[in-house]
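Missing here is one protein chain; the remaining ones are kept as they sit in the complex.
Up next is chain A:
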Amino acid sequence: MGQIEWAMWANEQALASGLILITGGIVATAGRFTQWYFGAYSIVAGVFVCLLEYPRGKRKKGSTMERCGQKYMTAVVKLFGPLTRNYYIRAVLHLLLSVPAGFLLATILGTACLAIASGIYLLAAVRGEQWTPIEPKPRERPQVGGTIKQPPSNPPPRPPAEARKKPSEEAAAAEGPSAGPQTNPIPVTDEIV
């Protein structure tokens, strides 16, 4: 499990916990349960957690799928610098936020889920992960036909481009397709655009 970025899962879990806190809080407040003011707290805490966790951080390897419209929250979260970048701080913050909601049955599920998210963030922090904002890329105008290149001039099996320069070691490593050049049973026509 070497390459797993735990923070990504912690982020999903925390976002779900935020929604559960909001739901539990609404139920407790609307139903005027005993100690319903904890429900009101839960709604506020849930909204805060959702806003904080909505912008997904950038993965270290590979491309990251942004959530819809997250760039506005990314700008806000970025402003807090190390407070939001560091996952130890997030782990402690979520743990503290989850405690008051634990007093009420309606929101205790939110407490449990947020505490689990806090634990996963702690694991992520121990492994040295941090939150990096996803910067918007400048839009390149797609060039029509720009990606079309000339096809190779020699028939298969073709060693990769590097091997044509260094035939000795590359050709051995990058074996071409299994059989030799195959004879086609029907005439083959080229349709190059």
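FYI, contacts are C-beta pairs under 8 Å (C-beta built on N, C-alpha and C of every residue); 3 or more make two chains touch, one makes a residue touch a chain; residues count from 1.
Rule of thumb we're sticking to: contacts and distances are computed from a predicted model.
The UniProt record for the undisplayed chain lists the protein name "NADPH oxidase 1", from the options "Eukaryotic translation initiation factor 3 subunit B", "Septin", "NADPH oxidase 1" or "Vacuolar protein sorting-associated protein 26C". Where chain A meets the missing chain, the touching residues are 1-5, 8-9, 12-13, 16, 20, 23, 27-28, 31, 33-34, 56, 59, 62, 65, 105-106, 108-109, 112-113, 116, 144-145, 147-152, 155-161, 173-179, 181-182, 184-186, 188, 190-193.
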